[in-house]
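Left out: one protein chain. Kept in place: all the others.
On to subunit A.
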Amino acid sequence: MAESGSETAAGAKPKRKPIVWLGIFLISHSFFFSVVFSAAGVVALLLLPVLAKNTYISENALMPGSAASMLSNQEVAEASRLVSDLTSSNLKPLGSAIGSQRILAQHMSNLGAEVSFHKFHSQRNQFHPLHFFSSPDSGRVEQNVSCSMHGVNTVGIIRAPRGDGKEAIVLVTPFNSAKVNPNEAFSLGIAYSVFSLLNRVPWLAKDVIWLVADSQFGEYAAVSAWLRDYHTPVFSGLGTLDAEMCPESNNLYGMNENLSTERAIYDGFKRAGTMAAALVIKVADQSEQFEDGLSIYAEASNGQMPNLDLINVVNYLAVHRQGLRVKVEKFWSLLGVKWLNTLGEIFESLGHFARSLNPDWKFGIPANDYVEGSATLASSLYNQALGVPTGPHGAFRDYQVDAITLEISPKISLLDNIARRNDLLLRSGRLIEGVIRSVNNLLEKFHQSFFLYLLTSPGKFVSVGVYMIAFALLVAPLPLVATSLYVDASNSDSSVKKEKPSPSAIITRESWKWLYAAKKAFIVHLWGSVVSLLPYFICQMPSCTPTTSFIIWVLLSVLSLVLMYMVLASPSSHTNESQPQRVEWPILKSVTLSAAFIGLCLMSVINFATAEIGGLLMLPMCLMAHPLKPDVKARSKRTLSRAVCNLVLGFIGFPPVAFIVLKGAFEGLGSTNVGDYWSWVESLWAWNSATYLYIGMVHLPCWALCIHILFHRS
């Protein structure tokens, strides 16, 4: 087929440039190479944990741990007292929300910090179709919210005594003042111990902001509301909050009189300079680990990561100074998987073999590490692909501020043992102090280390240069197969045409034949974008359960597809009746593959992990697509198996099915229903995740086109 074409072409030209020759060679063996390339892509992905490098602190100015910690037991004792104050204030049923905030503000102002309250209304997440890539400030909506949706952040600022106030470091502790949780109180204690120390240290060069985020309506909402007011305040009256109308907030200001007038608590918005970094401190429930642990969450929206140096500093200080066990999120369910273990053993033995050849070859890691690494990598990929921030730190990334969440998980319950609690306070306080001191050392903002990476363990990472290879190998078959299909189709046509002399008009139409296929693909993609816009209207409908919303969505999508087909596709069939209406499926497949290739490549720029996972899902489906009819007619083993494969892949490729299957694989099928998909999608657009766009505008149309090919009437 293709060979004959290329062969004749080669025959016509005696000398060909090597690059052209290589291209033709690849295209003519597209089947073989596509299998090799995609297999290599998968293998490269599986190899990533082996290829991960150890992290290192790239910015020399950070100098983590080079100074002795100054946090002493005195601060810890004070912080411990604050924790008990807060937890005891919880016992008082009336006005405890204001009470705990008052206690905090008083403690802060006693330290000499500037205290202010920031009132905000929690904004309900709404679907804004055009806000996906816009700057965060444009997401502001003026809306009337009742007092019940009204939160108050407490902000304390320490001005660096000799600093110029151009930069600031932010500490965030989420705290639900309405219902004081001992863990949250403990995290406040950690922040307070550090804050009280920083108030009198001589080395401080950047201002320190301590934001006690009111987490009544979610941690993220409070932090992002504060950040929005910090960066894009609204001066006109419309934007300000009518907090005076709410009784609670008036209550809050009543305290100003109680407090000494020397440091009146300021009701305006206090600012410090440009933010250098932000740390969110949280405390988890008692962990079943044997040691005190520290979990690092770094993923922000759309797979953006903070600079690797920030994670490195935290990791270094936690492991080497404070003896905490550092974890990053991983898929625990992957740890027990058999094939992964086997693979790990294979890689391990390969590593041994390589070392036996040359002891300098550092290849291969123990199978255990491999499994852990791949579980972490999978979680890292998944969280980045989802595009939903894993904590309040995500709000900072929208303003180009490097931020991470540190979740400290104590070994034992914090309530029981005061001595243990103080010990952990001291250690975690010292950790935070060390990180702040490192960031404080920074003259320039974080720029030295990586921004694009995947973590395989707290101390190991895969940089963009390595993981791009896997993706490039994975998507390489798409253009190859697309070209080869196109070449085949045009050759077969020309061979057909050779028999009967054709008028030139047909030739021109023949050469533009791919346009019909392209039009079809375009219509389907247009439909895809319509489908992605539909939820905006669906969620306007009152009182819909996720399941009904989902069903409405599906129905509307099908309806819109039919409508579109009738409006856009049918007239074209009338115009060229001479041309048989059928578009040859190879051409259609080639256009589909090209569209998928372009979509994946675009997505890899926006969010690499989405493109990687999407590529894994879409590639077999797209490459395998073949009409079922001839396969079934042929009744040979090969064609039948291909048909079955196609059916299975086509079924799995449907986004809701893929979601449910993946969810079932990781969490068990028991609790899943179709409504979950709707909720999942809702969360995606609420977080402005580009993954949503990807699903609607790349994956779904490509799937539809593949299905179309499967049921092609040729």
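Criterion: a contact is a pair of C-beta atoms (placed from the backbone, for glycine too) under 8 Å apart; a residue touches a chain by one contact, two chains touch by 3 or more; residues count from 1.
Everything that follows uses one rule, which is that contacts and distances are computed from a predicted model.
Q: Can you work out the missing subunit's protein name as recorded in UniProt? Choose among "RNASEH2C protein", "Family with sequence similarity 114 member A2", "Williams Beuren syndrome chromosome region 22 protein-like protein" or "GPI transamidase component PIG-T".
A: Protein name of the absent chain (UniProt record): "GPI transamidase component PIG-T".
Q: Among A:S58, A:N110 or A:S683, which one is in touch with the chain left out?
A: That would be A:N110, which touches the missing chain.
Q: Which residue from A:K327, A:R355, A:K445 or A:K629 sits in contact with the chain not drawn here?
A: Here the residue in touch with the unshown chain is A:K445.
Q: Which residue numbers on subunit A touch the omitted chain?
A: Output for subunit A: 3, 7, 10-11, 13-16, 18, 21, 78, 81, 106-107, 110, 112, 135-137, 159, 161-167, 200, 202, 231-233, 235-237, 240, 258-263, 268, 271, 273-274, 358, 398-400, 443-445, 447.
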